[in-house]
Structures are given as structure tokens and as C-alpha cells.
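Just dropping this structure here.
Here the complex is missing one protein chain, while the rest keep their positions.
Moving on, here comes chain A:
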């Protein structure tokens, strides 16, 4: 069976007619399979949603109880219509999965967003042999080679020691990145309370409930915040909330921080290259490891990945799905 009749891009996103579902649909659909809880992948208003228990809970926390008509916790393997669907850890954020769709002896794996670096906050990426691998390409250029996260945490700790009187505000995406940064600090032995912006509280609580060690967290909403390290979502840095801090060092934790112009645009004084996506070596390494018959590229720097596939003689094509933010870090 031809892969592109099993699964193909539509205006609403990737669609599987035999199973009657979309994967990470961009607009409300009848049946949605969701890879992970980031808002550009997990949207409001679908009829039925299937995702991991963690992703469903994250969606409920972010969008409220009635975020979908009905929900179903994904099994490692399920039959839907004429296809077999599987959920496999993607190593991106808590609950994140790749979704495999198998029909007529052809298996397509939709990676969603994924990462290969060890991440203390979620299960590691699990390679699934497949005929077609659908990859993201957020950081699909050879300039993106992320350092060991521990080196970035050392950089942050060094700055906190260099400027002990200045609060350090680190911008980190509310789902995944914020908890990742906190967990990395804890791994490095930092055990002082860390202040978190109110927008992070529910998700941090959930991560802690699922057993991720985040240590003592205090609110960063008081007039006088009792912590040198403060984690907040990037959007908070444009709001008057920042004004309560005296002479802060502003950092951002993101893969984009690897490029200076991007870090400057953000107004970062302390760029921290911490990502929950694959960098170039991990992305191309994954393609080499899986050696699929074909690669489809969903979003990001498709041109770079497609050029690499051309050099590696793997057929590849862009899906040109519009709606996934490349800023989703």
C-alpha cells in the first residue's frame, strides 16, 4: 500500500482516511491523535482525542475540562478503522509520543517534536523501525549543534555567582522547557528555592506529581521575590511583571539561543542553549539510524533536512503544513 494514501496532508493537518483521524490537527476535527501538549499541536475543540494520559492531563490543565468531546488514553498499540496505531515516547516533553500508523505492511512514524538528548523530565525517544519517518525540522540546519545541557547550567550558575545581587530571570516555555531547566539545576546540585511565574505553577505541580524532581518552588508574583533564580514564560518579559526586579540578568533557554542574532532579538543577556528538540546531528543521526525508505518533513528548516537526505540518497519531501510555530520553544 502506498504510504501517501495511508496518511497525507490536508488543510486541517495530516489525515488518515482509513482510520478517520487527523494527527495534531490545526483546526477542530472529528477525531484527533495528539503527539504532545504544546498548543500548536494540541488544540481546542476536537470531537474525540486520543493521546497519552500525561498529554490528556496537560491539555486539561491548559484548556479546561471541556477541551474535547471525548478523550481516550492511548494504548501502546490500537486498531482504529483499517489501521494499527501505536504511541512511542518522543523524548520531547512529559507525555510526548511519536505516533505510528501501520496499514498493508507499510508503517509510517510521525515523530511530532522529538529530542535525543537525555531529559530528566520525560521518557527517552524510542526508535521505531518504519517505512516513512515524518520528522520535524525546527533546528534543521547544521549550525544547530546543542551543547551538553550541563554546560549551560554551569553558565547560569557562574553568572549567578558573578552577579550575586542581581536576580536571574530565565525565560522558558511553560510546558516542558521550564521544568527541564529546573530539573537540570537540581541535577547540578542547586537546592535553593527557585521562583516560578504564576503561568508555570499548574504544569510544575503536574510534573512534580508525576515524579519529576523539581525541588522547592516559590511564587514569583510577590513584590519581593525570595529567590535569585526566577523562571518565567517568554511572554512575561514584555509585561510589567518584570519591573519588580532590580537590575535583572535576563536569560532565555532555547535552541534558538545558539545563534547570536536570535539571542539579541530576544534581548537576552544570558543565552542558554537548552532545547527539547533534535539538533542537526541528532536529527540526521536519527534518519541514518532508522534508514526509512522515505522521509517527510513537517515544519521548520525543511530545505536543510531535504538537502541532507538528497546527499544521503534518502527520498524526502516537505509536507508544507502551515500552523506549527517554529518559535515553539
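Everything below uses one rule, namely that contacts are C-beta pairs under 8 Å (C-beta built on N, C-alpha and C of every residue); 3 or more make two chains touch, one makes a residue touch a chain; residues count from 1.
Convention: contacts and distances are computed from a predicted model.
A.B. asks: Missing chain's UniProt protein name, "DNA ligase (ATP)", "Aliphatic sulfonates transport permease protein SsuC", "Glutathione import ATP-binding protein GsiA" or "Amino acid/amide ABC transporter membrane protein 2 (HAAT family)"?
C.D. replies: Missing chain, per its UniProt entry: "DNA ligase (ATP)".
A.B. asks: Where the complex has a chain not shown, which of A:108, A:200 or A:258 is the residue touching it?
C.D. replies: Residue touching the absent chain, from the options given: A:258.
A.B. asks: Can you say which of A:250, A:282 or A:295 touches the chain missing from this structure?
C.D. replies: In the complete complex, the chain left out is touched by residue A:250.
A.B. asks: Specify the residue from the set A:44, A:143, A:192 or A:322 that touches the hidden chain.
C.D. replies: Touching the chain that is not displayed is residue A:143.
A.B. asks: When the complex is taken as a whole, what residues of chain A touch the one chain not shown?
C.D. replies: Considering the whole complex, chain A reaches the absent chain at 141-145, 147, 155, 159, 162-163, 169, 237-243, 245-248, 250, 258-261, 263-265, 267-271, 301, 303-304, 307-308, 311.
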